[in-house]
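One protein chain is absent from this view; the other protein chains keep their places.
Up next is chain A:
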Amino acid sequence: MTNHWFRRVLPIALWQLKQDRVRIPVWIMSFLAVTLTTVTLFESLYPSAEDRMQLAHSVVNPAITALLGPAYGVDNYDVGAILAHQMLLFTAVVVAVMSILIVTRHTREGEEEGRAELISSLPVGRLSNLVSTLLVQFIVYAILSLFIGLALVSINIPSVTIEGSFLYGAALGVTGFFFAAVTAVMAQLSETARGTMGLSFAVLLTFYLIRAIGDVSYEPLSWFSPLGWMLESRVFVENNWWMIVLVFGVAVLIGMFAMYLNAIRDIGAGLLPSKSGKPHASKWLKSPLGFTIRMQRTSIIAWSIGMFVFGATYGSVLVETDTYVAEIEIMAQMLGEDLGTGIELIEQFIVMLGVIISIAATIPMILSVYRLSKEEKNNRIEQVAATALSRRKLLGSYVVTALIVSLLVMGSAAFGMALAGTLTLDELAFSTAFNAIIVYLPATWIMIGLAALFVGLGKFKGLTWLYLGYAFIVVYLGGILEFPSWMKSLSPYELVPGLPVEEMNWSALFSLLMIFVALIIMSLQVYSKRDLKG
């Protein structure tokens, strides 16, 4: 009977490990690197108990609690407590993402692509693949927990206790295993790999939000989220191992439920009725612009949320500017020589954040334009170009989409920073923080124009990224390396007036706009003149 269900679990497990022989070690190494870097950074940033108390004072606010979870042990905010508060939830969410990606690959993706059918035709048990996947995940997360624990112990910081270190690792590992089990269930429900991932990410997001709302406003609510249980272990402060056992126990139950679901369904089928789509296209979808936006909808939403969180994270630490600038020499150098104090210093900091956030927000805009070359690479352009749609309109609809992306991502980043900034800092006006980011829009459009030009040419696409990298280096290292001013002025971001410190300069923005228009005209021209590749 067992043979019937579980035959050949081990060979399949080994086979899966072999497929992931690069992927999994890279993930684990990254988690180790991030954890070790941050903990040593905290140690050097806040050497004295006073520094840490000051930090503790500034992090107890709703914005931080919603993002990172409640702060435990603030009355004795040592490096251990800081690590657990600032890093545990974030890292755990990324571990969950890793888990969702890997488990989807080995379950539904294999089934969708027909690999599972091939395996099932061999004398293997009906549940062998799923059991192997969960077994592999268990081993992987056991190793991750152990390594994180050992690494934390090895750096020898008194407040990072041995027990706490291993609990920290276990908290990460158990979250990974929990979402492995969740993904295993979703793989039984959905018919496609995309669907499996979508459902699993939705569960992750829901648990994160439940915890965020619970932690901020109504604590019992957090008990409805495994992320809440995991944080209840209060690593380095109280070390509640039982919470980890609870998460693990529920994960095992979920895993067993996945096996039950797997046993009662046909291979290739999903338990949720596959949502049949619309047989007709809406009026909106039938237009090239509507179509282009629709194809990028998910990533536009994701980037907007991401940039909002990015902005909000920086906005919520504005209140800490003094500490950062005082403690990190590089930061002072980046800001330049005439450092102010108080709100003046904060405004200087805001100017720098404005550039950096704008540069980050430019990434989705370039990606948005580059989608058109991806269409060409995937051989989908030929059929579109064979219709009565002109090349100008085709490229034009991608440029317009990228402009919409620019408004959305810059808007959400600016809104996030202004909102979190004004919530934590009384002297800051909403418009000051908002405008500091939004003023960079014309600079980001230069990048859209360049991206369009290279799509038009069909080559040199890497140059846009190089140029963006250059702009970043000018901001990041320009102050330290004392770049000459002409080198700075090659970056469009440097031409934008740094609000609120500098005066508004409409003519500079207008020149950028003109360059953008020129780039677009050129790109439309070259795009309609070249051979399409596919």
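Annotations
One rule holds in what follows: contacts are C-beta pairs under 8 Å (C-beta built on N, C-alpha and C of every residue); 3 or more make two chains touch, one makes a residue touch a chain; residues count from 1.
The criterion applied here is as follows: contacts and distances are computed from a predicted model.
For the chain of the complex excluded from view, the name given in UniProt is "ABC transporter ATP-binding protein" [choices: "Mannose/fructose/sorbose-specific PTS system IID component", "ABC transporter ATP-binding protein", "Rieske-type oxygenase" or "Peroxiredoxin family protein"]. When the missing chain is restored to the complex, the residue among A:Pro158, A:Pro220, A:Pro279 or A:Pro484 that touches it is A:Pro279. Across A:Val22, A:Ile264 or A:Ala386, the single residue that touches the chain missing here is A:Ala386. Here one chain is not drawn; of A:Asn156, A:Asn378, A:Ser485 or A:Ser507, the residue touching it is A:Asn378. Seen across the whole complex, the unshown chain contacts chain A at 191-192, 194, 274, 276-281, 285-288, 291, 295, 378-380, 382-390, 529, 531-532.
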